[in-house]
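Missing here is one protein chain; the remaining ones are kept as they sit in the complex.
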Amino acid sequence: MVKWSLLGAAALVLAAPGARAADGKPIVIGVPVGLSGANSVVAPSVVQSAELAVEEINAKGGVLGCKLALEVADDASGAAGAQKAFDGLIYQKKVDVLISMETSAARNAGLPAVTKGKVPFLYTSFYEGHSCNRNLFVDAWVPEQQVPPVVDAFKAKGAKTYFLIGSDYAFGRGMLGFTRSYVEKTGGKVLGEEYLPMDGSDWTAIVSKLKEAKPDALITSTAGGAPNVTLTKQLRGAGVALPFANLALDEGTAKSMGADAEGVYLSASYVTGIDSLENKAFLAAMKKKFGAELRTPNDLSVPEYEAIYLYKAAVEKAGGTETAKVLEALPTVSFTGPRGTITMSKQHHAPLTMYLGQIQADGTVKVAGTFKDVDPGAQCPKLP
Amino acid sequence: MLESVPVARRDAAAPRRRLSRAAPFVAAILAALALWIAPRVLDTFAVNVLTRSMIYAVLAVTVDLLWGFAGILTFGQAAFFGVGAYATAMILAAYGATPLGIAAALAAALAAPALLGLAVGWLSFYHRSTPLYASVISLVVPIVVTQLIYSGGEWTGSSSGLVGFDVLPLEIEGYFRLAALVLIAVTLAAWILVRADAGRALVALRDNEARCAYLGLNPRRLQIRLTAALAAVAGLAGFLFANASGVVAPENAGFLFGTELVIWVALGGRGTLLGPVLGTIAIDYLAANLSGDLPFLWQLLLGTAFVVIIILLPGGLADLVGRLWRALPLGRQEPVPPRLVARAAETGAAAAGPPILKVAGLAKAYGSLTVLEAIDLEIRAGELVSLVGPNGAGKTTLMRCLSDGTEPFTGAIAIGGIPTTGLTPNRIVGLGVGRKFQVASVFESLSVAECLRLARAPHDGLSPVGQAETLGLPQPALDVLRMTGLDRLLTRPTRLLSHGQKQALELAMVVALEPRLILLDEPTAGLTKAERTTIGTVLKALTAGGRIAAVLVEHDLDFVREISSRIVVLHQGRLVLDGTVEDVVGSELVRTIYAGGAHG
Partner (left out) sequence: MLLLLDILTTAAILFIVAIGLLAIFGVLKIINFAHGAWLTVGAYCAVVTARLGLNPWLALPLAFVVGAVLGGFAEQVIIRPLYRRPLDAILATWGLGIVVGQLITLGFGRDVQLTPNLLAGTVTILGVDYSAYRLVALGIALAIGLLFALTIERTRLGLSARAVIMNETLARSLGIDTGRVRLVVFMIGAGFAALAGVLLTPLTSVDPNMGVSWLIGAFMLVMVADASYLALAAACLVFGAAQVLISTFVSPILGSIAVAVLAALVLRISPKGFSRA
């Protein structure tokens, strides 16, 4: 049995002489992620889904005969931490690819290292859009895909005036900037747009401003994790009961927030309730692997799972891990996973099916609307 | 007019002095060569991390100069670093890495932190400010800078920081070498500074700020200049960092980074320069290697080590190494004393013009307690006036008012016709006043010669690059040294001197200022008979020339009778008697006061 697999590997090597496939060492996937800091609420779920993907792929013989290995590094959810994490993964651990969900601050800070180190980077977090780099591919949503369902739904309920609150960084400002222009384009009015730094925790003044402005609806876009929690706690503490959509809320975080999150709208490319064979199989496998330790799979962790499969497909198509060839193959491959069939074919971004959901008392998401294959729009016109 | 005073071992010292002066340069060149070759041997990760570590080490040098040498515990260097880095990033983003853009970025990275440093220095250091207050400000600065970065929106990238700006056209190895050269240059410059006479002024500031002021040095100006200059150096490190990493983030300017710098310096060994440099490089490099695999444990170890070092080994690891080194025969090196030479006394017109000291209607109260009231006093050159009176009569308070114009008092004091109200002690020293304190006030960490050299600083300046081989002192100061045997102890650290020797040293320092008016607060307290006689002789000789006046507070009436030309009696804050020795000694009043006041 051992002999056979060695032979098999040798045969594959002969068939596909790639950069890495030749030496039989594992293909190393770097996962820089915010284990501490703002993203620490969701990071464990991301790591879990990456572990599942790697385990599944390795159980079926790996990629081109090579096993996959994970290297997880904490980027502290910020720019300075990301710089260290990326340097360590690229130069010290010599990873073949980076596949991860990160804050926009961390992603931006990591990109120079990615360019210098010449590794592919699959970014699996929804974000504010328009981040363009030859080495960067994204399989999660951008505002063009996510915001319209929310605003349209509020408009249908009769909302005319909006209040926007966010974390002061690329994601917060990018999302709310797009939201403002979309609201105004569709005839609504923005009464206020307020930001607090990513590490800010005192929303008192902003909450009071919101209450004085008396809008019809509230849309927030904080950094995932801690700011999301503090803002929601303080909003609820102040008795804010408006129609409230949270652009940065994933199902996992919603569940851990408990009663505070009830009634909040979210718009996502993944909810656990998706009724497909792939999703059911995925959820069952997660439950089996992690049992009681399982963190609720969500819109930030599922793209991580799928991105590892997308990378696998690209390496197989390219015949090795050589960066140039993998980058060439990435936009052409697709994978059918829990969210359906994903292809990063639109200027390094992917068309996605979006769901409008509302958090229920038990923390689950009730789907209120489905929008098929929403196009990400022109994200990076200069990239093929 | 220079008369040289022979000192033992003078001739043997010259070649060794030359050798020890060349040593740091040789070491720097060797280090530069080694680091130039290093990137060929090290892997990319090590080169990358060490580049950053060396940039941080530049910051550690600045923290060490401020904290280890000048005694200013600062968390603020991170802010200056961040300002330099952001200035660089913003300019390079706007103008690109053209020669002009790079020059502008470098200039801004130096100038912006320096200006901020001036402002911070002005805020931190003022007459009567405390070291704790300076530390508090240094905590606030990085917080403010970070929040300003956050509120900068698109301009500073807020929480995301700036990325994607043009940088110097260098490869990873190039940055490594550039950082190495800058680190070596900064360390060498700092090394030369702290070994030089001017560097001793930093230590003097840490030891005894009041004494510095009473030597006519302006402690505030020194501290503010030091803060601004080292802010510029931190800005230079920021310039390098922005270029080498291609990313600047708010964390780079943050208070947490500021505390990290202090931790590195403390572990390496404050006040040793090399300790902090090596400590920073080692800790940051280890952190990069270990923190990925055992992040919590690493931080835990570092935190624990920090606490232990602060409590048990305040000098850090370098102190430990230094002690071992000095235990070896090779490490034991006798410092070379400077050659004493006599400086010609200024010859000016004697005793003409306004009186040296004129006090009119002086009064001072602490709340409802009146300490001094209606004091009128005039002292002319050549007088040696003793101020006597029982404890609590206000003698020391009067001395304090005479030497510090910022003391809240009413009435007028004029030195040589110039009113002193509102003048800080160092400016009053500039008017020609020298003050000797009751408890000898010298610089405990410095040697006898270094203390004396600082006393001459207002006249002769201090070399920022070297140690002068001669120490020029006015003849009366030399006399004090010779009579007390201090001239043979020039290299001895002051803290090892006896009580009497310290008193004599302080007197020599005050005399070395060449004051017109010398204020002495109980110069003979606790001295032997021989030492008293010496001091008496010196004072008499000083005032005999007719150019200098002296005021001394004394309890020893025999001593007073022997040397004074005039005696002033204070009682309960009032000047009750002012006359010749005979007048006062024979006075009934004085006898009553002393009989009731009880001071044996």
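Letters A and B mark the chains in the order given here, with residues in each chain numbered from 1 onward.
Keep in mind that, in the parts below, contacts are C-beta pairs under 8 Å (C-beta built on N, C-alpha and C of every residue); 3 or more make two chains touch, one makes a residue touch a chain.
In this text the structure is predicted, and so the values were computed from the model without any measurement.
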Contact with the hidden chain (one of A:K94, A:K116 or A:K211): A:K211
Touching the absent chain when the full complex is considered, from B:A23, B:I310 or B:A541: B:I310
Selected from A:E71, A:E194, A:D250 or A:D299 as touching the chain missing from the view: A:E194
Option from B:I91, B:A105 or B:V262 whose C-beta touches the chain left out: B:V262
Absent-chain interface as seen on subunit B, which is shown: 73, 123, 126, 128-133, 135-137, 139-140, 143-144, 147, 150-151, 255-256, 259, 262-263, 266, 296-297, 299-300, 302-304, 306-307, 310-311, 314
For subunit A, residues in touch with the removed chain: 35-36, 40-41, 43-44, 74, 168, 194-197, 199-202, 204-206, 208-209, 211-212, 225-226, 229-230, 233-234, 236-239, 256-260
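Note that only the chains that are shown with their structure count from here on.
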Rounded Å distance between subunit A and subunit B, as computed from the means of their C-alpha atoms: 55
Subunit B - residues contacting subunit A, complex: 43-45, 48-49, 147, 150-151, 153, 157-161, 163-164, 172, 245-247, 249-252, 288-289, 291-292, 295
Subunit B contact footprint on subunit A (complex, rising order): 73-74, 78-81, 83-85, 87-88, 91-93, 104-105, 108-109, 111-112, 116, 167-170, 173, 197-199, 223
